[in-house]
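Okay, so here's the structure we're looking at.
All protein chains but one are shown at their positions in the complex.
Moving on to subunit A:
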Amino acid sequence: MAVDIAPVPVAARPAPKPAAFRRTSPTATVLLLLGAAYCLLPVLWVLVASTKSASELFNTFTFMPSTHLFDNIAFLSSYRDGLYWRWMVNSAVFAGGGAAVSTLVSAMAGFALAKYTFRGKSLVFNLVLAGVLVPAVILAVPQYLLLAKVGMTNTYWAVLLPSFISPYGIYLCRIFAAATVPNEVLEAARMDGANDWRAFVRVALPMMRSGLVTVFLFQFVAIWNNYMLPFIMLGDDKLFPVTVGLSGLLNQGATQPAMYTSVVTGAFLSIIPLVVLFLTLQRYWRVDLGAGAVKA
């Protein structure tokens, strides 16, 4: 096919501008604003609700803000000696560590699949695809049973190790390596006496950089959002990520309604880091899932 699309970054056309000669459409504006309102509504609610005291939460108008945000944060922070902040740190360790290692592992594997011919290449590639089609979360229970055999459940490693492998990350890295690292450049590096590893680290990795940021973000979000794996693997609530911790707090709320305020405040605080990450790195969210298919 003639359309040759590099998966990242796509810069075929500049962002659309409502130029003077093209009329703006009120229908388009209204539809987009409705979509935005639907998506912002729960986020606005949690912002407002986290300012309410326990007695106000269920008894004042939904979107009427109050003045108790800092009281709520202080109360949440004092809960079992700052357990909530441990959960946030755990989430950062799981997502940051898991995404960093899995990006490197994926980059190496993707580079090998894109730039070498070797025996067993199709087998490896088909394994990667099978891995994409059968998501790891379905394997969480068998993973738990296996890790229990070697006594590794209820440790950081129980959540980190399964996060290190990402078939989808390998798949993406293979596309990035094929699209952004020319063979001639690798050959030139070899002429200069670089071995394969140096060529990969010094030449290929820098060229794949923006694609690797995308893979890192993908994995980071996937691990940060994961619930089932840590929920199954961890028994000690000091090791919980924030998702598992907060859903446990919500369970307690059923018997102690005062906990609901902490749940809401905790939910609000927990989405701030990811929202900031998204807004600052928005330009890397341009992955073209169809690129592998369009490239003939």
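By definition in this document, a contact is a pair of C-beta atoms (placed from the backbone, for glycine too) under 8 Å apart; a residue touches a chain by one contact, two chains touch by 3 or more; residues count from 1.
We adopt the following convention: contacts and distances are computed from a predicted model.
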- Name of the absent chain as recorded in UniProt (options "Sugar ABC transporter permease", "Ring-1,2-phenylacetyl-CoA epoxidase subunit PaaC", "Phosphoribosylformylglycinamidine synthase subunit PurS" or "Na+/H+ antiporter subunit E"): "Sugar ABC transporter permease"
- Can you work out which residue in A:A49, A:L76 or A:V215 touches the chain that's missing from view? A:A49
- Note on the structure: Missing-chain contact, candidates A:A54, A:L76, A:A99 or A:I170, resolves to A:I170
- Message: Just checking the interface: what residues of subunit A touch the absent partner chain?
- Response: 3, 5, 10, 12-13, 15-18, 22-25, 28-29, 31-33, 35-36, 38-43, 45-46, 49, 57-59, 61-63, 105-106, 108-109, 111-113, 115-116, 118, 121-122, 124-125, 127, 129-139, 141-146, 161-162, 164-165, 167, 170-171, 178, 186-187, 190, 195-197, 199-200, 221, 224-225, 227-228, 231-232, 243-244, 246-247, 250-251, 253-254, 260, 263-264, 267, 270-271, 274-275, 277-279, 282, 285-296
